[in-house]
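Complex shown without one protein chain; remaining protein chains in place.
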Amino acid sequence: MRRALGMSLWVAMVSAGLAVFLFLPHFVSDFHSRDLAQAGAFFIAIIGLDLLTGYTGQISLGHGALMAIGGYTTAALIVHEHWRDVWTIPLAGIAAGIVGFVVGLPALRLSGLYLALATFALAVAMPSLIKKFSGLTGGSQGLQFLESSPSQVTGLSGKVTVLGHTMTQNHFLYYLTWSIGIVGLGVAWLVVRGRGGRTFRSVRDSEIAAVSSGVNLAWTKTFAFALSGVYAGVAGALYAIQNEIVNPLSFTVSISILLLVGAVVGGLGSLSGLVLGALFVEYLPTLSTNVSTREGVPDFIYGAAIIVVMILLPTGAGGLLRRLARPLTTWLYTRP
Amino acid sequence: MGRGIYSAAAALGALAVATGASGAGSATPGVTPTSIVIGGTIPLSGVASAYQTVGKGAAAYFRYVNDHGGVFHRKITYLIKDDQYDPSQTIQKTRELVEQDHVFAIFNSLGTEQNQATRPYLNAQGVPQLFVASGAGTWGKDYKQWPWTIGYQPNYLAEGTIYGRYIAKTAPKSKIGVLYQSDGYGNELLAGLKRGLGKKAKLIVSKQSYDATDSDVQSQIAKLKAAHANTMMLFSTPLFTIQAYNYSRKLGWRPKVYVNAVSSASNIMGIATNATDKKQTEGSISIVFLKDPTDPRWKNDPGIKLYRSIMKKYKGVQPNDVYNVYGMSVAHTFVEALKKAGRSPTRTSIMKAVTHLNVHNDPFLLPGIVVRTTATDRFPLDQARLERYHNGRWVSFGGLFRIR
Partner (left out) sequence: MLFAFDWTQLAQQTVIGLSSGGTWALLALAIVLIYRSTGVINFAQGEMAMFSVFIAWSLVHHGLTYWAAFFLTIAISIAGAIAVERVVIRPVEQAPVLTVVIVTLGLLFVVDGAARWFWSPETRTLPNAFSTSPITIAGVAFSWQDLGNIAVSLGLVVLLWGLFRFTKLGLALRAAAVNPDESRLLGIRVSWMLALGWGLAAGLGAVSGMLTAPALASFDQNLMQPVLLYAFAGAVLGGIESPLGAVAGSLLLGVFVNLVGTYVGWIGTDLRLPVALAVILGVLLVRPAGLFGKVSARRV
C-alpha cells in the first residue's frame, strides 16, 4: 500500500518535472528561454561531471576543456564541412568522449589532489592550445557560424518548425537543450541505479575493496572519464550552437570552475539536485553584478556565495532535498 | 543572411512598444518622449575588468548631459552588462539588451572578438552597433557587408602602417624587432607595420609573440636582441610594454622604440622610465589622439578641466586613466549624432547620423581633430599626431595626419 503510494508519488514528481520543462517557456519572456537553454548546457556538463567526480571520486577541474572539444567539433563541422548544426551534436559527444578516455588514462595513476592539479593545468593551457591550431579553430578570432555558414544555423529566420510545431528560435534552443538534458539525466540514472552505480561508488569509496570484489579498476575509471567526456562534449556543442560562435576566450579555466561549482552545489553523488546547481551557476554571475557593478564586487560576491553554500550545504542541493524528504521516505518505506 | 529578419524578436519589439508607454507613437525600440535607452557589454568582472573605465567614463558623461537637459529633452540611459570578456557571454548579454531591454542601439561594447561575435546577429536584426570599442580595421572597412556596424578609435592596421612608413622614410637601414601579442590586436599592428614598410618589409629581422595570459616576455626580448635588431616595435599591452623596456635595459640593449597607442599613456611611460635608467624610454615614438589627463601640457586645458569636473561630480573612478577620457569622447560623439538624428530618432536615422558626422568641438580629443564620417568613410577617429618621448614627457611633432 505504502509502496504503491511511494511509486505514484514518484511518478507524480517526474510528471510535474516534465510539465515544468514543457510549459516553463510560456511563462517567461522569449529571451529568458535562451538564458535557460544556456543553463541547460551547463546542466548536461554537470551531470557528466557528477558521474565522474560524485560517483567515481575523480576530481576534474578541466571539464571546460572537454566542453571546448565538443564546441570546436561542432564548429569545425559546421564551418569547414557544412553540416547542419544540430546533427553535429552526436559527433561532438563522441569526440569529447574519446578525449575524455585519453585524459582518463593518465588519471589512472593519479589520485585526489594530483588529478585536480593535472586537470586544472589542462584547463589553463586549453585556450593557448586552441589558438595554436588556428587553421582548424580560427585562432583567437574563433569561428562564427552566422558569418561563415548561416544556412547551417537552425532558426536563422527566427522561426523553427519541429514536427509540425512552429516556435521561436529561443524556444527551440530551450527545448532542444533540455530534451537532451532530460535524456542525459535518464541515462545517468540508469547507469548509477544498478550494478554500474555500485561499481562506480565502490571505486570512489575504496579502491582496494573494489578490486578485491572483482571490479576492473582501470576500465571503470576510464569508462567514467569517457562517459563524462560525452556529456561535456554534447554540452559544448549545445553551448556553441546557442551562441553561434566558438572562441578560445569562452573556454578558460573559469568555465571549468563554474562546472565543478555547479556539480558541488547541485550535490555530488546524487542526480536529484543537479538542476539547481546548473541554475545557480547560470544566474549567480548576473545576480552579483546586479548587487553592484563596482569593480571587484561581482567577483567577491560570486566567490563568497560559493564558500557560503559549501559551508552550509556541503552535500549540495541533492543532500538537502534528501534530508527534507527523509521523514516522507522513512514513512513510505517502513512497514506499518 | 542580409535580409534575415528575426521575426520573433521583431514581433516582441512591436509588442513592447504597443504595451509600453510610447506616447509618441513611434515604433522605435528604446525611445520614448523622455528617454532613450542604449546598452553595451563591458567586462565588469574577471581578468579584463580594468577596461571598464571605457564604459564608466561614457556613463559619467551621459549623466552630465542628462543633468543639462539631455538631448531633445530625452535622458540617455546607458545599460552596461558584464560579459566577463567572453564572446559567448557577449552574445548572450547583447541579445538580452536587444530582446529583453529593447535598447535603441548597442553602444561602445568592448573588445574585437566580442564585437565580431555579435555583429552578424545585430546586422540581421537591424540594430545599430555603434562605436565599437576596438581598434580592429574591420569596423570601418567592411561596412558593405555590415551596414549597421561602425567603429570609433583609430585602427591598429593604420597605426602599424604609420610606424612602417615613418621608419621606411626616416631610417631605411633599421633592423626591426617586433614584440606582439598573439591575437587580433597584435597581429593587426604587425600587418600594418609590414604594409607601411612596403618593399622594405625585410627590415624586420625578428618578430616574437607572447600569449596575453603569460607572465613575462624576457625570453622574447632576448631573442630580439640576439637577432641584432636596433629598433623595437612594442605591439603589446601596458604591463608587457613596461617589461620590454625593463628587460631590454637589463640585457644592456638600447634599441629605438616604437610603442603602440594602447600602451603609451603618460603614466605607463612614467613607470617604464622609473623602472629603467631614463635613457631606455628616451626617444620612443608613438601616436596620440586623446588628451591624456596625466600629461602636464593639458593641465589648464578646458577639455581636461571639464573631464575632471565630471569625474568629480559623478564619482568616476581612476581619474588618471586615459580610458575614461576615451569613454567621454565616444559618449560626446554619440550625443552629437543623436542631435543630428532628429527629434524622433529611428535606428535608420541614427545610422545616417553616425555616417555623416562632422564634429569639431570634441573637448577630449587633441585640438584640431575632427570626428568625421561619410557614407563610404566609416572611420570616425582617423586623425592623430606623432609624438616623441623626451625628458620624461611626450612631445608631439609634425602636424595632424589622417591614418588609414
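Quick notes on this one:
For reference, chains read A and B in written order, and residue numbers begin at 1 within each chain.
Here, a residue touches a chain if its C-beta (ideal position, glycine included) is under 8 Å from a C-beta of that chain, and two chains touch if they have at least 3 such contacts.
Predicted, not measured: the structure shown is a model, and the values here were computed from it.
Note that of A:Pro90, A:Gly186 or A:Gly296, the residue touching the chain absent from this view is A:Gly296.
In the complete assembly, the contact with the undisplayed chain comes from A:Leu268, out of A:Ala37, A:Leu91, A:Met167 or A:Leu268. The chain omitted from view is touched by exactly one of B:Val127, B:Leu193, B:Ile242 or B:Ala341, namely B:Ile242.
Within the complete assembly, residues 45, 47, 49-50, 182, 208-211, 213-220, 222-223, 226, 238-239, 242-243, 245-247, 249-252, 267-268, 271-272, 274-275, 317-318, 320-321 of chain B touch the chain that is not shown.
Think of the hidden chain as still there; on chain A it touches residues 53, 59, 61, 106, 109-114, 116-118, 120-122, 124-125, 128-129, 131-132, 206-208, 257, 260-261, 264, 268, 294-307, 310-311, 314.
Simple rule for what comes next: only the chains that are shown with their structure count from here on.
Chain A and chain B have CA centres that are 37 Å apart.
Residues of chain B that touch chain A in their complex: 1, 4-10, 12, 44-46, 49-50, 52, 80-82, 84-89, 91-92, 95-96, 99-100, 113, 116-117, 119-121, 124, 182-184, 211, 213, 317. Listing the residues of chain A that touch chain B in their complex gives 29-32, 34-35, 38, 124, 127-128, 131, 139-142, 144, 146-147, 150, 156-159, 168-170, 239, 243-245, 247, 249-250, 252, 254, 285-286, 288-289, 293, 295-296, 298-299, 302.
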